[in-house]
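Just below is one structure, and these are the notes that go with it.
Of the protein chains in this complex, all but one are displayed in their positions.
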Amino acid sequence: MNPIKKLETFDNKYPGRDYTITIVNPEFTSVCPKTGLPDFGTITIQYVPAKKCIELKSLKYYYLQYRSMGIFYETVVNKILDDLVSVLNPKWMEITGEFTARGGITTTVEAVYSKKGNRKSR
Amino acid sequence: MNPIKKLETFDNKYPGRDYTITIVNPEFTSVCPKTGLPDFGTITIQYVPAKKCIELKSLKYYYLQYRSMGIFYETVVNKILDDLVSVLNPKWMEITGEFTARGGITTTVEAVYSKKGNRKSR
Amino acid sequence: MNPIKKLETFDNKYPGRDYTITIVNPEFTSVCPKTGLPDFGTITIQYVPAKKCIELKSLKYYYLQYRSMGIFYETVVNKILDDLVSVLNPKWMEITGEFTARGGITTTVEAVYSKKGNRKSR
Amino acid sequence: MNPIKKLETFDNKYPGRDYTITIVNPEFTSVCPKTGLPDFGTITIQYVPAKKCIELKSLKYYYLQYRSMGIFYETVVNKILDDLVSVLNPKWMEITGEFTARGGITTTVEAVYSKKGNRKSR
Amino acid sequence: MNPIKKLETFDNKYPGRDYTITIVNPEFTSVCPKTGLPDFGTITIQYVPAKKCIELKSLKYYYLQYRSMGIFYETVVNKILDDLVSVLNPKWMEITGEFTARGGITTTVEAVYSKKGNRKSR
Amino acid sequence: MNPIKKLETFDNKYPGRDYTITIVNPEFTSVCPKTGLPDFGTITIQYVPAKKCIELKSLKYYYLQYRSMGIFYETVVNKILDDLVSVLNPKWMEITGEFTARGGITTTVEAVYSKKGNRKSR
Amino acid sequence: MNPIKKLETFDNKYPGRDYTITIVNPEFTSVCPKTGLPDFGTITIQYVPAKKCIELKSLKYYYLQYRSMGIFYETVVNKILDDLVSVLNPKWMEITGEFTARGGITTTVEAVYSKKGNRKSR
Amino acid sequence: MNPIKKLETFDNKYPGRDYTITIVNPEFTSVCPKTGLPDFGTITIQYVPAKKCIELKSLKYYYLQYRSMGIFYETVVNKILDDLVSVLNPKWMEITGEFTARGGITTTVEAVYSKKGNRKSR
Amino acid sequence: MNPIKKLETFDNKYPGRDYTITIVNPEFTSVCPKTGLPDFGTITIQYVPAKKCIELKSLKYYYLQYRSMGIFYETVVNKILDDLVSVLNPKWMEITGEFTARGGITTTVEAVYSKKGNRKSR
Partner (left out) sequence: MNPIKKLETFDNKYPGRDYTITIVNPEFTSVCPKTGLPDFGTITIQYVPAKKCIELKSLKYYYLQYRSMGIFYETVVNKILDDLVSVLNPKWMEITGEFTARGGITTTVEAVYSKKGNRKSR
């Protein structure tokens, strides 16, 4: 499985300015590797682009690959971060996964990548 | 196309004080250059004026020019920032564009301009 | 495909009283038969039981069968109604499907089954 | 087990007028008879008193008896209705139990008791 | 104690038309006769006036009399209804008392007065 | 003072169909005749037009006349109903005035006009 | 201009059952015929299908035709009702248009079509 | 016009402690100098008092003077700041004016006064 | 009057760790010294305990003493801070009083006590 193949990019037209792009997907679903039952959550990407931006339609197809993948919450978030960083090489990026309640308990995972000296714009 | 022509200003009566003006337009619409279908969003301007303030009616007509313009989200926000900075020369300015969901995915873009040593007031 | 097989029931202990059971599943997902892309929605079952009640765990597995099924919104709701009526033979039942926005447009479908002279309790 | 023993009443001072009393307990908890794990929910009592009203402190102790009782959602609601009707003999009464999500699925049960010709006041 | 003395009225200028006046007081407080501790709640008056309307300032002073009065929830609502009916002789009136949680349990009481053949307007 | 003069109408293009128009003005202000202090509220008009519809700009100027008028809540609502009925002669009309809190107490007034046999559409 | 041409339908698979379809479009925009400025609103369609259902993508293109059309609020809602009734011949249909505030005033228009003896399901 | 005359103060009983007072008035109204039409907004005062605090009733009368004054948003906020600073000489003060939408566009203005080395408490 | 007498404490079992306790009372009421009418508000205590924690029941009785006390908003908040600091000697404490609207205007007062070098935990 190599989900990165699906990800496409386009050139950042404003590489000289630090600005932030936020992309929210409340329709993320994967499979719990323990129970085989589906997991649901909202994945939020925030990043300051360097030379490239993520193309939204390819991102949607990238997410689709998780629909039948058995994977833990912590791995989902860290793997999406790794995949997007390897494709975009951004100045700064944060991935947040907010998963729906199981047994009355709700889990959120946040992971950040940052080039030296870079931060979310503003 | 030169949308800046539409933008009018008036003199800032309190140039000695750093203060912040926030202008929210939840009725922004442009056209997706890929599909030709309309995009919708909320554009928020925040700025600390120097010598000039933006006149609201001319801003409304400025926004109207995007109604039939094919333009990407990232460009909308950066272009509005460039246009307003060139007309107002503010101490600090931030543009935020929150666009409605497409394919279940929502995008927000934020870009900031800052004169050396200036910041949002407060 | 015969999803009804999965549905299990248990005896209604209070058959002499008309009362209403409401079961909300905000994690329903199926596949759009046109685009092959996933659909998401909330399915709400409301019913007045006769001799039988639906068992929740089997209902969860019943819903799982839609995860890879290509099916339209209108059919989802009417089919769930048909399946549950055939298994439970309730006095009254209503199925509501509220699906997430596509192209900015949101669809809800409601269908009702009613034995002669029966209604939602209250 | 006879939880009714705990329920105390006081005389309705306005028996000649039909009026409605609503008592909401968002801190109800019992035990799932299948898994042995705790269930949580909000129990709402609505009734039109005849000669007697329910005393609140005794109601709180009545609810406490469910804390270690293995009992299904449908039985909780119908049993509370039976217990309160036997003690209060009200003109009209409705019990609603809204239980928290299990496996992403939420259940609500509503049951009504009504003396001939009586209804919620108003 | 005769709290009615405080209530003043003014003439209804539109006696030929059935219309509804709603008066909400979220700052009602009285004393629990059992514990001596204060109770808090929102009292809502809804009525269709006949010849007279209630004067708001006098109503405020009327409510003030409950501040140090030991009185049960059910009595508060029924007594306010009796007092206002005796002073206004309205076509229709409903009093609702929503009291804050005690021991995690919240109580609401609603009582209605109606002249023969009259109803809330609309 | 004759505020009706300001009200303009236009022809209802669909006189054969009963439909409902709702117009909400959250920026209504008048003067309390007792204290001389300003009152604030939201005025909602709902009506089923007969031959005429109300023109919105003239309605705005009509409301402006109340800005310095000393008038009670009950009179505001009944007077607006009288004025609009005399100008529009609608099949059905309801005016609601929700006024902001004074001394912690909030007042709402609703008045309805109805031609024989007519009702809100739907 | 004949916007109906764009509307496509598909066969109702459950013509023997009365059920309700609700379609919400919060991204409706047209042009004010007086000022030439854009109007924005949410259009909600509710209907009980007879032999045909509306196809969503064609509905989206149907709405697009209003983007540069000068048309009043009341006409928008009644015209959409007429267009959809002529294409679908439904058992019952209601169109609601909730338009954004202009000059602080918000307008909503609701219109209903009903075949003799038919109603919204439920 | 000299609105400051209306403002009264009382002695700060706790001058040795930096603490913050916030006063929100959602019922501010003035007149647009261009159109002559009324503007509406919420004015929020936040300040750390030095020797004096503002008296609320006099503040209410101070605001009343704007009811018939033609004045721009930016001037409203900066002028209130100037007036209150000249009367109170506070350690720190911020005025925020959030005005209601005009032409779909909403404006907020925030201005801060600060004695050297002072800040909002906390 | 010496309200401090009512306040009881218990030993902090975790004196070596800086942690924060927040206690919210939305049922605070006192008397306006000017008008004699009751004031209502929410008092929030936040503190980092040193050797002692406040006992909740005694705090409730402490608040009760304000029920018939004529006292200004600013004094309420600063006095509660003084009283609690003298009894608890905490590392850090903040009192916030949010009072309900009077004449349409709402007031909040926040005061902070801090031992040298201490702050809210986190």
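Chains here go by letter, A, B, C, D, E, F, G, H and I, matching the order in which they are written, and residues are numbered from 1 within each.
Following the convention adopted for this analysis, a contact is a pair of C-beta atoms (placed from the backbone, for glycine too) under 8 Å apart; a residue touches a chain by one contact, two chains touch by 3 or more.
Note that this is a predicted model, so its numbers are computed, not measured.
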For the chain not shown, which residue from I:17, I:34 or I:51 touches it across the whole complex?
I:17
On chain I, the omitted chain is touched by residues 12-14, 17-27, 53, 56-57, 59-60, 121-122
What chain E residues would touch the chain not displayed?
37, 40, 100-104
Could you pull out which residues of chain D are in touch with the chain that's been left out?
26-27, 29, 37-38, 40, 60, 64, 67, 100
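One rule holds for everything that comes next: only the chains that are shown with their structure count from here on.
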Could you compare the number of C-beta pairs in contact for C-D with that for A-D and name the larger?
C-D
Centroid from C-alpha atoms only, then distance chain B to chain H, rounded to Å. What do you get?
27
Using Cα averages as centroids, what's the distance between chain B and chain E in whole Å?
52
Between chain D and chain G, what's the gap in Å when you average each chain's C-alpha atoms?
44
Shared-interface residues of chain D (touching two or more other chains) are 102-104
